[in-house]
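Yeah, one chain of the complex is gone here, protein chain that is, but the others are all in their spots.
What follows is chain A.
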Amino acid sequence: MTQVKNKKKMEKFDVISNAVIILFAVLNLFPLYWLFTSSLKNSSDVVKMPPDWWPKTFTLSNYVDIFRDQPALRWAFNSLYVSGISTILVIVFGSMAAYAFSKIDFKFKNIIYIIFISSLMIPKEIMIVPLFRIIQDFGMVNSYSGMIWPNVAAAFGVFLLKGFFDSTPNALREAARIDGAGEWKTFTRIMLPIVKPGLGALFILNFVQVWNDYLWQLVVGQDKSMKTLMVGTATLMQDLNPNFAYKMAGATVAAIPMLIIFLLFQRYFTSGMTAGAVKE
């Protein structure tokens, strides 16, 4: 058996495919390049034809304008707060429920779980009218809680974490119980640390999802000071300032936090997303 002979040459088909893929990848990133360089041009250079592929004179004035004319920092803080608190609540409530569904025997648990996960695919946006009326009744229009609670309702966290709890051995919980640990202690001291990778993946995925959410935040945060970064940035499109470089600077400010998160936590995205997909 001389199986391990010369390393196999790439087939022509494979080479062409990969060349096409690299080309598209670069084209796909081009709009972001254009966004970033445009934001550094002055208001006349940005609309110049033929265009400058690289800014001739660099200016940061568009960024200065964004932070001076718009409460951009406040928007960023709003986004951070809403995404952060939503995600913490999703993790706390979701991990408790997921643990119960995975390890504790109680009546009707299968039926309740199925009802929970049948909500997974329902976007909250389609129920925006009744949801908005509820928020109104609670006096939560223009408030953080109005933006936060509907994000916690979907059972995605429960679904994702249950998978992680299911793969932990039952014996661990039984041993802790025999040692006299109560259920809560078993959960917080023994089980939660084991599913840490799951919590990490859920944190990243949920945080980014809420951060990039738009429609619900648009409806709830009506005052200028209560807008989130995405909603606030989008208002620049209707802004009286006609300078395109200014709008692109705003969009860059909105893009940068998530770019950083992605570069730092890339592996969590893969593990989190695949944990959400079902394999047979």
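Following the convention adopted for this analysis, a contact is a pair of C-beta atoms (placed from the backbone, for glycine too) under 8 Å apart; a residue touches a chain by one contact, two chains touch by 3 or more; residues count from 1.
Convention: contacts and distances are computed from a predicted model.
K.L.:
For the chain not present in this complex, what protein name does its UniProt entry give, out of "Spore germination protein KA", "ABC transporter", "SaeA fourth Fn3-like domain-containing protein" or "2-oxoisovalerate dehydrogenase subunit alpha"?
P.N.:
"ABC transporter"
K.L.:
Out of A:119, A:143 or A:241, which is the one that touches the chain we can't see?
P.N.:
A:119
K.L.:
Could you list which residues of chain A touch the chain missing from the display?
P.N.:
Those residues of chain A that touch the unshown chain are 11, 13-14, 17-18, 21-22, 24-26, 28-29, 31-32, 34-35, 38, 47, 49-51, 89, 92-94, 96-97, 99-101, 104-107, 109-110, 112, 114, 116-134, 149-150, 152-155, 158-159, 183, 187, 208, 211-212, 214-215, 219, 230, 233-234, 236-237, 244, 247-248, 250-251, 254-255, 258-259, 261-263, 266, 269-270, 273-274, 277-280.
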